[in-house]
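Removed from the display is one protein chain of the complex; every other protein chain stays in position.
A and B are the chain letters, set down in written order, and residue numbers restart from 1 in every chain.
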Amino acid sequence: MSHTQDHADEPHLIPYGTYIGIWLALCMLTLVTVGVSYADMRHMTIIVALLIACAKSTLVVLWFMHVKFENRAIWWFLIATILTYVTFVILTFADYSFR
Amino acid sequence: MTTQALPDLGEVDYIRAGGGPWSWEWLKTTDHKRIAIMYLLMIVAFFFVAMTLGLLMRAELLKPGTQFLDGAAYNRVLTLHGVIMICLFIIPSIPAIFGNFALPIMVGANDVSFPRLNLASWYFYVAGAVLALWSVGAGGVDTGWTFYVPYSGNTDANVVLPMLAAFLLGWSSILTGLNMITTVHRLRAPTMGWRQMPLFVWGIYATSWIAVLATPVVGITLVLVLFEKFFGVGIFNASMGGDPILFQHMFWIYSHPAVYIMVLPAMAVVSEIVPVFSQKRIFGYRFIAVSSIAIAAIGSLVWAHHMFTSGMADEGRIIFSFLTFFVSVPSAVKIFNWLATMYKGSIRIELPMLFAFAFMFLFSIGGFTGLQQAALSVDIHIHDTSFIVAHFHYTMFGGTGTMFFGALYYWWPKMFGRMYNKTLGMIGFVLFFVGFNTLYFPLFIAGLKGMPRRYQDYLAEYQGYHELSTYGSWIIATGLILLVLNLIGCMRWAKWWGSDAETNPWNAASLDWRVPSPPPVHQFHEEPIITDGPYDYDIPHLGDDDSKAAPAEVQA
Partner (left out) sequence: MSNAAAHDDHHAHYGVPGYDPVAWKMGMWLFLFTELLLFGAVFIAYAVYLETYTWHFTVGSAQLSIPIGTFNTLVLLTSSLTMALSIAALQRGKKELSIKLLDMTVACAGLFCVVKAFEWGAKFEHGIYPGSEHLLAMARGEQMFFGLYFTMTGIHALHVIIGAALILWVRARIKSGAVSTERITFLDNIGLYWHLVDLIWIFLFPLIYLVA
């Protein structure tokens, strides 16, 4: 095991500036999502809002939670979890979307 | 892998160390083996409590009309039987006891990754158990173990305590799962590749993932019911616009995968026992390992087959019926591989192997009747009849319960260093097997003929089935009492029968049988070097693709 993950033992130093950049991007996206919500897009509103939320959370997960530099097991864990959750949602709507 | 024992350094074993077997030290131990034993005591005790409740129900059903339990009391006994059997016995049974005891040794570790968290899990279990018992003192609950709204929201019975109990027990199960996953990733012997792990480890690993990902859903669902009950927020309450069926969805999103939390570890034990007592390499190692993961995955897609008659959309019912059939495929893969493993093996009929046979027989019946219910049209006919009761007892009790006892017989010599009396065990097994089928098989027929489940009374025409079933309950109870008596009587402090166990009485190849029986506190002083697969009995070090796999790529 020791050979495959030594890189994970030493913290990957991310410059302060990078974090601040990510924060600025997150704030911008927040303002965008608020702005967009005032535009009348009918049922597209919620989809756009969720897409922006997904973009924001990707930034948080990859940089703030440093998954970008995490070992591969965490990547797989995260993908499995997200897939599981998405499956739960889709299958719940296998009932509700036909009601 | 060689079956050679590790050198016995004459160290004191984990039971005698640290204050000995009767010391209070146990309550603050972080030794995975001791925690396993503490789970064992609690879980077996609760099994007998719930078994007694089951016997009470069966005795009440001996004749039509009321014998000694009226309808309200019967509902409370029924709920308690379900809650205890599911939350306090089946779910934690194999993962918490044998997962804790054997998994770290099997992967060549000295403990789990988070030993203190492991002890905390046990205390969560105890707290949940206390709440469950407290709820009995508070008058009992009559909702059934599923706590369906709107009834659970309206009933006068105190549902808070059992719901909090279920919540705490859920956390116990999550934290154990978290520990097992991390242990497999981080504490596995460096030379043990993923494809060299014993199949028991694969099974517990898959189980742990279900526990981590599905349990929180039911946890929050129960909390939401409590919010609704006490703060008056509308979530499931139809008078406020809520949908009670949503509760059923959220309940079964966990509780269907939970039946795989229950049965996967049992299958994992069978995968361990069958090659050992056939002295033959397991057939289709990779398929069995992958089928564990497949069961975990597909098992998460099928929950709404519990709700075919509750008012879902027709399209939804068809989709879930369709998906349900798939989950039988990986289970069947396992059964076929076990049969192929036994083919031309040198089979030894020992008690663990007998229980593995019983598992294959009983679980197959449970599985086949499950397929029948997966068919939407059939399910509408048999829903909420005793057919369902028979089906899930064949899978849960015939599956997990059987292998729990099989695992007890398999690992007992390792856990306590004592071999039980085999003749007594055989008698107990026969009573168990005969009693089991007498108890549950008639319920299939009664159910097909229309006997509803959860009823305290019935029409005279069902009496024959119920009588037979009740007699069966007495036979199986005798068998189980003999089983426990046998295990207790062989202990070091009793020694009514039995003998000291050798390090490797079964000639098994996995690491747990290379450490002394019972193991010392620190079973490994140096890194065990793994060169072959865990079941290489027949081919002396020729190896094949499975066993020569390079240390795996996904290690973390």
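The criterion applied here is as follows: a residue touches a chain if its C-beta (ideal position, glycine included) is under 8 Å from a C-beta of that chain, and two chains touch if they have at least 3 such contacts.
Just so it is clear, the model here is predicted, and its values are computed rather than measured.
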Chain not shown: contacting residue from B:E60, B:D111 or B:D532: B:D111
Option touching the unshown chain, where B:R16, B:K449 or B:H522 are the choices: B:H522
Missing-chain contacts mapped onto subunit B: 108-115, 117, 174, 177-179, 181-182, 185-187, 189-190, 212-217, 219-221, 224, 227-228, 231-235, 240-243, 246, 249-250, 253, 522, 524-527, 556
Where the unshown chain meets subunit A, residue by residue: 1-2, 5-6, 8-9, 11, 13-16, 19-20, 22-23, 26-27, 30-31, 33-34, 37, 43, 45-46, 49-50, 52-53, 56-57, 60-61, 63-65, 70-71, 73-74, 77-78, 81, 84-85, 88-89, 92-93, 96-97, 99
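Basically, only the chains that are shown with their structure count from here on.
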Centroid distance [mean C-alpha coordinates] between subunit B and subunit A, Å: 36
Interfacial residue positions of subunit A with respect to subunit B in the complex: 1-2, 4-5, 71-74, 76, 80-81, 84, 87-88, 91-92, 94-99
Interface residues, subunit B side, partner subunit A - complex: 185-186, 188, 190, 209, 213, 217, 245, 249, 253, 300-301, 303-304, 312-316, 319-320, 551, 553-556
